[in-house]
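Structure below; questions to follow.
What follows is an incomplete set of chains from the complex, kept in their original frame.
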């Protein structure tokens, strides 16, 4: 059964910046989706911030196994209710792959609970992404490292919680280092942050970057069931050991809890 | 040097519910602060939601080493800007102890990135909090478990990220279990979630509960420095290996990044 992937792009610089429009004439989101569709078993389509419901309706999210997120200039335009819908689906089990400047997206900051800040420099310098664990599913098909000739630099400290796994560490021409591939689990959703992707360089045409994204989609697909949490009251007579009610209560029988 | 502690209480049921008013005539926050002040080296004071700036001005937070949070009915009244201020201080290094129904507070959900939901029952049943690691600083002075004769039940699943450490696991008279003492680190701030504390039972007068809170305050005090993160640009000529700028750029020299 194929994996349904949605690539979300903010689609701003493609419209406003000549360099970006030239490199990604169909938009970065479309380029990323096309790269994924080269893989058998992946069925990717692209949506953008300008689409109805910001491209992420309940229906779209329900049918999405893995969501990729590329945003940069328009993080502030993403509505809280859009972020609410995405977060809910991630906690249920939808995979999420956050790309490059998405470190500052509302959804990534919401799921991390931290500022997600870092150092940066835009000088078109060389980046090498070293593989920290050659056996990991996300790095299959790569060698010791990926080399990108021209990238924006991101440097530590990267203000995120300690990840479950560090997949890549980058070394930049200018000397800085960065944890450029990180995994997390939040609820039942697998999350992968992947650093490359600055819009003024043709990063998403790179064969090795495409390999990583295909691998990551497969890794992040839902396992188990799409559990929807709630906050159920368990009546005293339905406890595994039925309990006699003692003492004083705040809530009347059957009343909902505070939220 | 003493540890400066602020106990935040929403102070709602103390004003509106006769049972709570009788048990905690000065308010739960005041009772908790008085318990902490029994310890040498702790200097605790209480603030409430009704105070100016919801009790948590910049100045108050700057002078707070560890913040305790008790809320239940009024989570929704806490302003986003109050949550912003508290989150910033936690990431800098202020300790945070979240009590009982604070699992659903905005600040806890913000720092966790998950829903923080659970099962519950208000039947005045017995709870035993088993010590998972007898050597941990938070449980010094306790035996194998704490027994509370009358508590509200919280049951798994508790929808939080995997903690750094599980300190207590509770078994309830009705049969349910719950991870009732959990530690996290977010930024430089140490976070301790501690389950007991339903407002219709005199939990915060219990000697063992007071011991846990005193221990937890000492454990959660800031270490290191209060680092304020930012998102600095590192100019190409100030890199450890100075870089010549290549290719095309989105940002003009000296321009700030997007947020």
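In order of appearance the chains are A and B, and numbering begins at 1 in each one.
Here is the rule we use: contacts are C-beta pairs under 8 Å (C-beta built on N, C-alpha and C of every residue); 3 or more make two chains touch, one makes a residue touch a chain.
In this text, all values refer to a predicted model and were calculated from it rather than measured experimentally.
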| item | value |
| --- | --- |
| With 2 copies placed, total copies in this complex | 4 |
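In this text, only the chains that are shown with their structure count from here on.
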| item | value |
| --- | --- |
| Centroid spacing, where centroids are CA-atom means, of chain A and chain B in whole angstrom | 27 |
| Of chain B, residues touching chain A in the complex | 13, 17, 19-20, 72-73, 75-76, 87, 91, 101, 104, 110-115, 117-125, 150, 153, 155, 157, 159, 161-162, 172-176, 185-187, 198-201, 229-236, 239-251, 257-259 |
